[in-house]
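A short worksheet on the structure shown next.
Of the protein chains in this complex, one is absent; all others appear in place.
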């Protein structure tokens, strides 16, 4: 079973040289730490930055320089600032190659729910609805089951949707899966996890074809 | 009867302190030379400049710095450059206080024709359709009659329209007129021109109320 | 064309109860601190605030919430604000949540004189309920878009890094965010700047907001520029 860092490491392997990538808050943010060395990747922060660098050294925090999670950050050579309309303009026009974000539920047709739980205080969707509605390629980092052991990979999302038919790939603590017209297609098992365990943890349509390899991380 | 400079001088008197003004090609361009001293006015050039200055001194022409008529120009302190979308954005959102442009025909409801003569080579509308469709206040500088002595202030334009019901005021070689719901309202006569002459030169509905004063220029 | 006013109090002098205000900033980054303080002092009530976020309990728009000056908040994300949550749950505060890109583009639409825009954000979600939608062909495939209207705000209040007395503005780093968009969108736009300079001191190629969009400008004082999430790494 993968921990958060394992999920981040596995997702990092999906990144290709030359990609512009938008990373959501939480596990997706960790992905930045595991981008293979030598690969040229530019991180977009939807509050208005291309070329996001690591956190600043202590004492060098700049209140004017934050990411979409409101964390203090730095830039890298070649970075550019822009306003929020241009930021979502480049998202809508599909210039961002890969969007990685978290989810509470995903359905087997690629619907995603990650912004609202009825009865709980709603904080807002931020940029998530814009991102999922436009992204060329969306990978979701999420837990396969909730704390009660119930699957979060469903036939149909129960929570209010963030976007429809948009997720392309899911990486959970148990597995890597693609979204296909026939449902979730199992690609890889987490180390030590059996196909049976994944079957049991998946409520939506699950396609298992041939031998399912164990993930290789690191 | 006014010459071109007289028309430009008379129009310049319509400018108020603090105005942002867009000047079309031809007589409107001359208006810049007669803005009353001490008045703070910013000229917009729709190719992407606020704060247009005079022509450059000989030898100081800059090919990167032109106005919408493609003439070499200069800037003034406080000028700003921007792209064409923002330029027409500020025009559409009515931030430009006054637009001054030429016309071939104007009708008594404020329609204007100034871009196309059937049978002649059409060069294009440039920014004229955008300007007339959005301007808060449009003053037209034009000849009252054509070379054949026919009125260009009509009940209905005969040439293809540039915009509808948009012109607010007209300054010709003969008169100053407002557009009202009842038609052209005569405000001023050019020096030496009688009301009768203006009547004869105006085909559209013309309102003459009370004594019509002669223009005061300079 | 001198648009300078003495201070925030003078800049907001004619903001009255029940008006709609746009407030620039992303989180606490690039917010008009001086004008918010002046609005608290003036005590105007019943405000509708359009801003990406609602500040924190004791800073930013949170200060207006503390004094019960906000009737309605239009934002994309309103986390980390206990008083906000209390007022919302008690029904005292009305909230409209809007996707961040839609929020930004509705501001831009107002500044660009476009009455409405099309966006795919929110299609198939509860955000789409009651909204007109329309299909267009994009990259050879049919795709659905929502029609969203330009905002209509009485005042836009923005914060820039530098500005000149004619209202030209320059923003800095990610403090730019919504500020130039809202600057274009207000019926009256107020800009507070860290440094007010004379016309000609800003490079005309570096100006983000041309002065035509700005009606009042002043040099602010005592900027706190609070950091919401201080994240650092250690030097080795």
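For reference, chains read A, B and C in written order, and residue numbers begin at 1 within each chain.
Everything that follows uses one rule, which is that a residue touches a chain if its C-beta (ideal position, glycine included) is under 8 Å from a C-beta of that chain, and two chains touch if they have at least 3 such contacts.
Just so it is clear, the structure is predicted and the values come from calculations on it, not from any experiment.
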Worksheet, complete the sentence: Considering the complete assembly, the absent chain touches shown chains A, B, C
Worksheet entry | Selected from A:34, A:82, A:115 or A:184 as touching the chain missing from the view | A:82
Response to the item:
Which of A:32, A:68 or A:96 touches the missing chain? It is A:96
Fill in: Residues in subunit B touching the chain absent from view
45-49, 54-73, 75, 81-85, 87-89, 91-92, 94, 111, 121-130, 133-134, 160-165
Worksheet item: Can you list where subunit C touches the absent chain?
Response: 105, 112-120, 136-138, 143, 145, 149, 170-173, 176, 204-206
Worksheet entry | Residues in subunit A touching the chain absent from view | 18, 20, 40-42, 44, 50-51, 75-82, 85-86, 88-96, 134
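In the analysis below, only the chains that are shown with their structure count from here on.
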Worksheet entry | Length of the shortest touching-chain route, subunit A through to subunit B | 2
Worksheet item: Could you name the chain whose CA centroid falls nearest to the centroid of all protein CA atoms?
Response: C
Fill in: Maximum centroid distance from subunit B, chain identifier (CA atoms)
A
Worksheet item: By number of C-beta pairs in contact, which two chains lead?
Response: A-C
Practice prompt. Measure off the straight-line distance from the CA centroid of subunit A to the CA centroid of subunit B, and report it in whole Å.
Written response: 56
Worksheet item: Which whole number of Å gives the spacing of the CA centres of subunit B and subunit C?
Response: 36
Practice prompt. Could you grab the centroid distance between subunit A and subunit C? Build each centroid from C-alpha atoms only and quote it in angstrom.
Written response: 28
Worksheet item: Which residues of subunit A are in contact with two or more other chains?
Response: none
Worksheet, complete the sentence: Residue ranges of subunit C touching at least 2 other chains are none
